[in-house]
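One structure follows; several queries about it will come next.
In this view, the complex is presented without one of its protein chains, the others remaining in place.
The letters A and B name the chains in turn, as written, and every chain counts its residues from 1.
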């Protein structure tokens, strides 16, 4: 068996957070896994014909249908009694999960298929050139929500997909980060041990789209968590059962200033926008109990 | 066993006899009866399939794609808007060479919304890489399902097949249908054993990104497989005829064409009406005939050209239109006749859109107009 189930030679950008997270996921899931992948960076950089970086069975169909294709794969395994031996993972980026792919995903969750769905959230349509998605955070400058004299970037808050997943009453919902590899692997393992629909939302920095140094991927990912902007939490049976807690949350500016997509927030006059982002982190901290009371 | 049943029931019973592992569909009129019949067979334990209710036709098509890739025989059905919503996936299924079989219960397209029959839906996806077969009778609705699986799963074809049946006229019309025994069907249709499937033992990557260096060859290969099906379709129909003792399927059916001076070319249930009109006209001394297209994609150019040899005037009756151009069958037929160096005069007529009745009188009118003005898309039966 190969060392890793996602081989080198893929064409992800240097320092890609999604490449590292996807490898951690499949290495944890193991060889008896079928991957169903929506269109997006991950699919493009791993499957340029006639080559593939995947060491497990893999299928890509369209941008928005991984939820439905995976349901079909799972149904076929169920029909032939192989669902006990083979796990199914449906994965997509933030656009493929939260925007165009949400309907198929909702159907898959609602029907109760035994599938782990994963969102690799790099907070914009990176594959097509950094356009805004429903998971692009407030005041992010993207190519379709550029900051300018009359705009501070994306005016809308990030959609909360975990809450949408929870509304389906599925047994396991969690978030993880490329900056916390062992936590991520633990959650994949836990999710795959549960029968039924599972959802794992993974925050993955994109050096190209976020405009940070490739070597900073890990640092940036950790800061998102350490500021409270990306809460790492776990829900089992609809109840929050875990959170990565912070002894002293860092100011959001520490996270934002490393990234070109937020550069406009550090110019004179952007103080209010910066405060709004701090308020988002503060709300996350309160809502998910990210700081334990002394 | 003979039974007096709907075309939908004939389709459902045929599908059940083919024992798909996974069935998925979304409700749309007039397709719903097919999947309701199948759902009740599954609920009663008579059919051991996964019947998956999905949240859209896009997902129904995607779901059967996934199940097909995982190695199962699959079935779906749709109509009209549902088929058009699926269309993105239809192209994908064909491109991935998944032997999916789908019943399209033909219905008009919106707007205005209209639930009645024409063939605009399936004609709109004629370029998707699916084989399209059009049934004339309730019997043929079922018979084409058996042939569709055999065709789609043939290793040299591996192309999805759409069995088209006219909404209401066939789907809801009751006819005596001979439903074969399971053992007979098993003799005709071997179990589905794909050469490659999603399998950890041989972990292949399905659906890769193919750049300009590869895409052209992959598309050509699909085209070549479709053209190759032109040879296989008649041989499967012949096998079917040998085993079940009746003629169904094939590329085309020639009806009283041997000495015909005038002919209509059409597809689907309207051919029954045309045959009646021809019989009446023949009694009146008019040498009329019919060329029924059973297979529309791949387009059987040579069979069409040969069947119409010697016919002076040809009317194409389309129950669909490429708006701003002509009916789709007209365009293909005209091309085939030019390539076949025919001297026939070919007129195109559009009739029956949105469920407007096509009667024997409508057919007579077409034959009459065939001797008049040259038209490529002459609407028949327009009011005032």
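Definition applied: contacts are C-beta pairs under 8 Å (C-beta built on N, C-alpha and C of every residue); 3 or more make two chains touch, one makes a residue touch a chain.
The rule we apply is simple: contacts and distances are computed from a predicted model.
K.L.:
What is the protein name, per UniProt, of the chain that does not appear here: "Cytochrome c peroxidase", "4Fe-4S dicluster domain-containing protein", "Pyruvate synthase subunit PorD" or "TIGR02186 family protein"?
P.N.:
So the chain that does not appear here would be "Pyruvate synthase subunit PorD", according to UniProt.
K.L.:
For the chain not shown, which residue from B:7, B:99, B:180 or B:208 touches it across the whole complex?
P.N.:
Considering the complete complex, B:208 is the one touching the chain left out.
K.L.:
Of B:42, B:179 or B:218, which sits in contact with the chain we cannot see?
P.N.:
B:218
K.L.:
When the complex is taken as a whole, what residues of chain A touch the one chain not shown?
P.N.:
Touching the missing chain: residues 2-4, 6-12, 14-17, 19-20, 23-24, 27, 46-56, 178, 181-182, 207, 213-219.
K.L.:
Quickly run down the residues of chain B that touch the omitted chain.
P.N.:
95-97, 196, 203-206, 208, 210, 214, 217-218, 221, 224-225
One rule holds in what follows: only the chains that are shown with their structure count from here on.
K.L.:
Cα centroid separation between chain A and chain B, in whole Å?
P.N.:
43
K.L.:
Considering only the defined contacts, which chain B positions touch chain A in the complex?
P.N.:
21-22, 24, 49-50, 52-56, 58-60, 62-72, 74, 88-89, 92, 96, 198-200, 202-211, 214
K.L.:
Which residues of chain A touch chain B once you look at their complex with the stated criterion?
P.N.:
Against chain B, the touching part of chain A is residues 31-34, 36, 43-44, 47-52, 54-62, 64-65, 67-80, 86, 103-104, 106-107, 110-111.
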